[in-house]
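Input: a single structure, listed below in structure tokens.
Left out: one protein chain. Kept in place: all the others.
Moving on to subunit A:
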Amino acid sequence: MKSSENREFARQARREGVMGPVLQILHIWQRRAPLLTAGALLSLLAVLIGLVLMREAGMRVAAMTMGMIVVTTGALRIFGSARVILRYTERLVTHDAMFRALADVRVWFFRNLARGAAAGLGFRRAGDLLSRLVSDVETLDGLYLRIIIPLLGACLVLPFLFIAINMVNTVLAVVVAGLFACSAFGLPLVAAMLGRREGGLVNHASAQLRIGVLDMVGGLREIATFGAEGRMLAHVRDRDDALYRAQMKQARMLAMSGAASYLCGQAAVLVVLAAALGIGLPHIAPLPAAAVLFLTVAAFESVGGLTRAGALAGSITQAAARVVAVSDMPEHAPPEGTEPAPAGTDICFDHVSFRWDANRAPVLDDLSLSIPAGQRIAVLGPSGAGKSTLAALLLKAVAPQGGCITLGGRDIATIRDEDLRRRIAWLSQATHLFADTIRANLLLGRPDATEADLWTALEQARVADVVRELPEGLDSWLGEGGASLSGGQGRRLALARVLLSRAPILILDEPATGLDARTEQEFLQTLNDVTQGRTVILIAHRLTGIEKLDMVWRISGGKMVSAR
């Protein structure tokens, strides 16, 4: 008893493992339920009309050949054109509903990514994992168009088929309906089960290829200087071949399931013909025989794609699982606050402890630090000492395991994330320049900035000359990652964005990286002037001596030590 209960539980868990993410996707689509349902209904109607049309056509052709009626095509023509129009509208409506639902998934995905995982992203997660997630969202269209709609159709066709044939002969109805169920439900299920493994292999192989290619592209310099072109190419080719092998296996499986599904339909046709001839099955009259034959052909045609879709169901559910996983909170994520940010901007770290991983040493260990409003401090320390972790904690990207952080006397855990972040402007190594105009990139810092504000910020960041030289000035488009600017220029543009913001607290994480000594000195001089009255937290591994600072701290052993 106990063991059967366990087995049942395990089975349920397994089912949830597959169906859970899909159900959650359906939940996101709830807002589009009317449209999605309308699309499904139209589709069902089209299938039904198709069946009726074919049954009618069979009957008429038969009657005509037997000389029983003078053929009138009026009804056929009406049904025929109704079917064409219905097919067209049905496809329009279902696809439109699908794209609306996908747009919802995109927005949902983005919002959740922003809320939960975003924090970790800026500090840890790689961009290429994300690109895969983007294509996963697109894969989800198959769920509605290729699985749900045809399955609903099959659920409607099965009883229709059975009832229509049952009026002629019960044995025949049972046999044909059985074959139909096999083709519409059995084979797709088998294909889905087999396809999960094949799909997994293909996904793995394509991820390996992607890593190989990224290594090759990123390491072009290393490859050229070590003369390793041939070796690297062979390495990537191996992975490419592995992908093709996995895909070929999948193609073979798809082809076989397609053939099996086709043979099911042909078997049904044969059974109907056998019944019409009275071989092995009770004989049926010629006229209904023709009608049943045409109906059977149409019914099997309507579910022809399901086996193939079943084989791809694995990759769809896996995509759904990855998309849905975005809403899982990362382990260090702080809870969303509800209070508005207070007016004061005194910052206080009170006995804060933090470690990224339970197996590693704590990065911050019982650290206390107070930064009164308007104070300018520097935090020094070797890389990996926890300087950036300090910024992550203050921005509520991660939550401390011990102690608390207050802003204006209020625990930041209770402050609304967006409010908190609007009070802090952050420049990091990972600051992203968007594939957009320079203006749009700057306005991210302060949406209501005037043209003059923009130029002032650019001047302060020592990048105004570069922008002025561009043919379209502020409206020049930046390529992916700001590719049309050099690394140093991109950094300065990101800096201009931060300077533009009116946030009373600035966190500058190595702002002078990529600047040469002279520009760095000029820049720090400007920084002294333009950040007057604001709290500045400068994170650096060394100081040049030009910075005007109230305090200099060094992180050592997870604690703050005054360096002055």
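Please note the rule applied: a residue touches a chain if its C-beta (ideal position, glycine included) is under 8 Å from a C-beta of that chain, and two chains touch if they have at least 3 such contacts; residues count from 1.
The rule is short, and it goes like this: contacts and distances are computed from a predicted model.
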Candidate names "Peptide/nickel transport system permease protein", "ABC-type dipeptide transporter", "Thiol reductant ABC exporter subunit CydD" or "Zinc carboxypeptidase"; UniProt protein name, chain not shown: "Thiol reductant ABC exporter subunit CydD"
Touching residue (missing chain; options A:G218, A:P335 or A:G473): A:G218
Option from A:A435, A:A464 or A:V530 whose C-beta touches the chain left out: A:A435
Contact with the hidden chain (one of A:A40, A:A62 or A:I149): A:A62
From A:I25, A:V47 or A:L293, residue that would touch the chain that is not displayed: A:L293
